[in-house]
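Sharing a structure below in structure tokens format, with a few things to ask.
Yeah, one chain of the complex is gone here, protein chain that is, but the others are all in their spots.
The chains carry the letters A and B, assigned in the order they are written, with residues numbered from 1 in each.
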Amino acid sequence: MNLRRLFLILTPYAWLLLFFLIPFVIVMKIALSDYAISIPPYTPTLDLSAGWEGIKSFLSELDFENFSFLASDALYYTAYFSSLKIAAVSTVLTLLVAYPIAYGMAQASEEWRPTLMMLVILPFWTSFLIRVYSWIGILSNEGFLNQFLLWTGIISEPLAIMNTQKAVYVGIVYSYLPFMILPIYAALEKLDGSLIEAAEDLGCSKMSAFWLVTFPLSIPGVIAGCFLVFIPALGEFVIPSLLGGSDTLMIGKVLYEEFFSNRDWPVASAVAVVLLLILIIPIVLFQRNEQKQREANQ
Amino acid sequence: MNRRFSWFNATSLTLGFAFLYLPMLILVIYSFNASKLVTVWAGFSTKWYGELLGNEAFLSAAWVTLKVAVISSTVATVLGTMAAYVLVRAGRFTGRTLFSGMIYAPIVMPEVITGLAMLLLFISLGLDRGVFTIILAHITFTMCFVSVVVSSRLVTFDRSLEEAALDLGCTPFDAFKSVTLPIIAPAVISGWLLAFTLSLDDLVISQFVAGPSSTTLPMKIFSAVRLGVSPEINALSTILISIVTVGVISASLISKRNIARQRADEQKALQQ
Partner (left out) sequence: MAQQPGTRPVFAPWNDPDQKPLIQFKNVTKRFGDFVAIDDITLDIYRREFFALLGPSGCGKTTLMRMLAGFETPSAGTIMVDGVDIAPIPPNRRPVNMMFQSYALFPHLTVWDNIAFGLRRSDMPKDQIPARVEEMLRLVRLEKFSKRKPHQISGGQRQRVALARSLAKAPKLLLLDEPLGALDKKLRQDTQFELMDIQEKTGTTFVIVTHDQEEAMTVASRVAVMDHGKMIQIDTPDRIYETPNSVYVADFIGDVNIIEGTVAEAADGKVGIDWAEGQRKIVAAASSDIAKGTRVHFAIRPEKVAIATQEPADRANVIEGTVHDIAYLGNISTYKVELPGGRMMKAQVANDRRIARREITWDDKVWLSFTDTAGVVLLN
């Protein structure tokens, strides 16, 4: 009985320790090392055969040089700020697009709702890469959007959207829309209809009933949706690589290039560590929001 | 919610779903375009499908991807179900907080970080990068999704069912096998499907941990797409989209039918 329990706990535990936690310790360690033209391309390396002395000399050579480098080089802090800005702006845009859809779904009749729900979830099962790719043909200079706008005569020159930040916004809103719709819909769907009737009975107009009753009660869903978009958008790599241009600095892309193009592992690791530190705040806030919701539901 | 479906609701739903589906619809339509220029329609043709099927590189990448996805999602389902069981049922043990942290962290972790960390681990372990390392990485990040799906089912699972099984003479393992598992099977299956899709889909982590000889389909698509739109990729996307659409629609039809049948049964039982 107890042996079985031990086995049950230890198997997934050991797996996660080995393949998830230890890798982060390694990242941390390499972030404190120096770049070197060697294999592996960093120094110092831990030499356990030298015993305690080896460990000591290894530890003494670790330093925070890479982090001060990140702080001094404009490329990095601009990339962090621009990632934060892009993630924040696209989160707000996603919310503006998602709320009316979620509201419409919640107002739809009982027999339609599962179908609508399926329609929202379906893109989620489709390849992320393909969904981002589908916008290249639309947004490019000779793409469908420009063809359409030129045809209608709204514009006379093709708009330059592709390879700009605008395309990145479109890509993020499009890719993460289901993550915003679903929690808002969940909050609106369980809203008791008699609350709105009560508000109107007490003298609210339809509009003010929405702002005074419906919207405040959907806020937990809105918050959850915002985090679900903001957190992955911050470290996004595929969307800026495919839709963004040279002016789009996002930290995920910087990390990738630092590692693969410059082969500077220590700086790439330091970039990862800082990104992680930035992410901890929204993740903790998100967890607390979820916790509060769970408690409120009990 | 108050059911007052208005013109506003209808408009926002129409526009919203048009936004969600139009890009993919265009992709599908233009995969049948005869022209190499993807934005100019030049008549119906299936030639890109033919070329795709003749493209060895794509086919072998698809095969690698499928192999990785089947193996990793299966192992991830076993590990993820165990982890879910530990989270919901094992009660207190040392390091529980760390354990639940490690379950939830990979879900919100940017893929570039997970990929980088995994790669550095494989290098320091001296593992040759290839299909095997991709599988290890995919198991690790998908098992967390499985365990979230399964644990949300386990939380609502009536514990007295397990106790009844023990009471009637089951060993704990027998109780899990003959009572718990059959009942949570739908959640375990959706966990597997989720892990499978995530693995099929993954680009960034694979990009980090793959070796020179192991290319997955998303990696192949990514390198092709960086050069711009290509009709072959449109054809490939159409195939993938159709598979998913058929899969999701049939799954939801099956569950709809099951719910309807269940309701009818309950109605019948009440009338006796």
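In this text, a residue touches a chain if its C-beta (ideal position, glycine included) is under 8 Å from a C-beta of that chain, and two chains touch if they have at least 3 such contacts.
This structure is a prediction, so every number in the text was calculated from the model and none was measured.
J.: Could you run through the displayed chains and say which ones the absent chain touches?
T.: B
J.: Which one touches the absent chain: B:Ala10, B:Leu125 or B:Leu161?
T.: B:Leu161
J.: Of the residues B:Thr11, B:Thr46, B:Ser152 or B:Thr171, I need the one that contacts the missing chain.
T.: Of all options in B:Thr11, B:Thr46, B:Ser152 or B:Thr171, contact with the hidden chain holds for B:Thr171.
J.: Out of B:Gly126, B:Pro182 or B:Pro212, which touches the unshown chain?
T.: B:Pro182
J.: Touching the absent chain: which residues on chain B qualify?
T.: 158, 160-161, 163-171, 174, 179, 182-183, 262, 265-266, 268-270, 272
Keep this in mind: only the chains that are shown with their structure count from here on.
J.: Provide the C-alpha centroid distance between chain A and chain B, rounded to the nearest whole angstrom.
T.: 18
J.: In the complex formed with chain A, which residues of chain B make contact?
T.: Touch list, chain B to chain A: 1-6, 8-10, 12-13, 16-17, 19-21, 23-24, 26-27, 30, 38-39, 79-80, 82-83, 85-86, 90, 93, 95, 98-99, 102-106, 108-113, 116-118, 120-121, 123-124, 136-137, 139-140, 143, 147, 172-173, 197, 200-201, 203-204, 207-208, 218, 221-222, 225-226, 228-229, 233, 237, 240-241, 244-245, 247-249, 252, 256.
J.: Any idea which chain A residues touch chain B in the complex?
T.: 1, 4-5, 8-9, 11-13, 15-24, 26-27, 30, 40, 97-98, 100-101, 103-110, 114, 116, 118-123, 125-131, 133-138, 140, 142-144, 147, 174, 177, 181, 188-193, 196-197, 231-232, 234-238, 241-242, 252, 255-256, 259, 265, 268-269, 272, 275-276, 279, 283, 286-287
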